[in-house]
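What follows is a single structure, and I will ask about it in a moment.
A single protein chain has been removed from this complex, and every other one stays in its place.
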Amino acid sequence: MQGLLWTAAMLAVLPLVAIVTHIVGSGFAALSTSLFFKSPAPAGVSGGGMANGIAGTLLLVAMASVIGLPFGIGAGLFLAERAGTRLARITRFIADVLSGLPSIVLGIVAWELIVRPSGQFSAIAGGVALGALMLPLVARATEEMVRLVPNALRESALALGYSQWRTSLTVVLRTALPGVLTAVLVALARVAGETAPLLFTALGNAYWSLNPTEPIAALPLQIFSYAQSPYDDQRAQAWAGAFLLLVLIAGLSLIARLVVRARQRLLRAGPSRTDAS
Amino acid sequence: MRVDLTGAGATFPYPLYARWFNEYAQETNVRVNYQSIGSGGGIRQVLANTVDFGATDVPMSDADLERSRTPIIHVPMVLGAVGITYNLPEITRPLRLSGEVIAAVFLGTITRWNDPRLVALNPDATLPDRELLVVHRADGSGTSYIFSDYLTAVSAAWAAGPGRGREVLFPVGIGGKGNEGVAGQVKQMPGSLGYLEVVYARQNRLPVAHIQNRAGRFVSPMPYEVASAATSVVDAQSSAKDLRISLVNAPGPQSYPIASFTWLLIAPDAIGPRKTAQLVAFVRWALADQNNAASTLGYVALPGSLADIVLDRLEQATTTPPRP
Partner (left out) sequence: MPETPADRAYRGYTTLSAIAIPALVCVLAVLIARAALPALAADSGVSVIGRTWDVGRGQFGLLPALVGTLTTSFFALCIAAPLGLGAAVVAAELAPRPLRAPLAFLLDLLAAIPSVVYGLWALAVVVPLLRTRVMPALADAFPNAALVAGPQYGPSMLAAVLVLAIMILPYISAVAREVLLAVPRTQRDAALALGATRWEMIRDAVLPYARTGLIGGVMLGLGRALGETMAVTMVIGNRHTLPTSLFEPGYTLSSLLANEFGEASAEGHVSALMAAACLLLGVTLLVNGLAQWLVWRTQHGRIGDHRGAD
């Protein structure tokens, strides 16, 4: 029986190994300076790049953060501080359900709210869709990190005369900050890789554009369209883009894990140790 | 980055428009931003006046034109052709097809390459006994419109069945996204056959079939044959009110049967005289095509006589005095 289980585990890990090797192999080979600094060349002409997609993704994630971060961190604080209340339980449950829903639905909502009335595709619509996607991820991540801070710290601050909000923000959150930041970065990386919500909101753009009211290119959109392209150099660029995303996500995930483990060790050692950060 | 004109619409001419707008910006400093979101999107945005111009492979219907608050002019910019591309390593000479046979393939009644009807058209080739895999479009497109327009004209079974439209219910085959998607699929699948804009086949070194035209000759979509289709149809319909003319199944011995205009949509009253003048100037520059962008990319420029007609009509339509 144990053998069967081990076989299952090996089979489970096998695709990962296959995918990562392929991405690293094909993607790394396709990296070039023009990938980072040039926008796509007209069809059939080689030498173009994904500069507009990289910039577009950065802008979209930044716009998404405007919605996702303030509300996400606020919700996370609420969930950590008022953990047993009914609202907290409902919100926690719904946040988990929400993060499991198909992301294309968020794109449809943004289309209905922004694209349809305004009559055009825009980066803002994409940013809104991604922001909604980010919200539950950031909330739960923040909650987990803030929870790591021992209650004793909060109580000491209150005993010293700090007001509630000051305790929460300048003492508790600040202590949890490294963990929160890395968890937030991981959520950002996940959002950066999303394609479906952008298909009919940000739409994509063959040119360089950072105008929020215009369609905008995005790395995952380019990967999607280049993957199905008949042009060999576009397909190579798709692999390079995939490589970039993989490095971003894997790198941040690894760092997040290490930071969390370090914070856990640090914070469990007692309140007197937290000044060390 | 300053943009002077915004447009949206057809994906078929996109490679050409991209190059034109690029060169035009370098020559005249007028920047044009074009989103290739499809003919349907282009029409919709022109009707909603959210762009300065639209582009479409599918002429607007009378109903759509009525809906518009201002007149919309269809300006043919370039000719395109829909080709049948295939991936059959076993044959060395171009495949020959007829309208009826193409319809039968896409209806699913011809399923193998050595079907007698295919063999009859290609007696010199040794067609293998293998499955014929069909590729069509998954997304709505002007290319599908032109292709289904042609099949409706040449096959009663097709007219009664899937019919003509930007989104057509194909009974068999897999759907690729965009012309690139179809080209990509055909390139990867031996034994497959699909329809796409000839430009994409050329750029990927995919073969295109020779198709039997109305006069009975097998014709390949070379520029001369495509231009012939245009001139013979326009000659036959010289009194047509506007230039929303279908070119499929054109008469004439040299005509390629699946040719089409692609149009720019301009609503002069909606965008005002300055932008109209800018657009007219661009059209004049593009139709002259001094740098031969069209033929380099595999499109067929409007023959000189036709370009003159188009420019005449455009100037007539845009220099009427403004409404009080």
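For reference, chains read A and B in written order, and residue numbers begin at 1 within each chain.
Here, a residue touches a chain if its C-beta (ideal position, glycine included) is under 8 Å from a C-beta of that chain, and two chains touch if they have at least 3 such contacts.
For clarity, every value in this text was computed on a predicted model and none was experimentally measured.
K.L.:
Of the residues listed, A:41, A:55 or A:135, which one is in contact with the missing chain?
P.N.:
A:135
K.L.:
Among A:105, A:210 or A:266, choose the residue that contacts the chain missing from this document, as touch is defined above.
P.N.:
A:105
K.L.:
What chain A residues would touch the chain not displayed?
P.N.:
For chain A, the residues touching the absent chain are 1-2, 4-9, 11-13, 15-16, 18-20, 22-23, 26, 70-75, 77-79, 81-84, 87-98, 100-109, 111-113, 132, 135-136, 139, 143-144, 147-148, 158, 161-166, 168-169, 189-190, 193-196, 199-200, 203, 220, 223-224, 227-228, 235, 238-239, 242, 245-246, 249-250, 253-254, 257, 264.
K.L.:
For review purposes, identify every residue of chain B that touches the missing chain, sorted by number.
P.N.:
Touching the missing chain: residues 37-38, 40-41, 43-44, 111, 131-133, 138-141, 162-171, 173-177, 185, 188-189, 192.
Heads up, the rule we're going with is that only the chains that are shown with their structure count from here on.
K.L.:
Which stretch or stretches of chain A touch chain B in the complex?
P.N.:
Touch residues, chain A against chain B: 42-44, 118-121, 203, 205-209, 211, 214-215, 225, 228-231.
K.L.:
Which residues, counting only chain B, touch chain A once they are in their complex?
P.N.:
1, 14-15, 18-19, 22, 33, 35-37, 45, 48, 50-51, 176-178, 180-181, 183-184, 187, 200, 203-204, 206, 297
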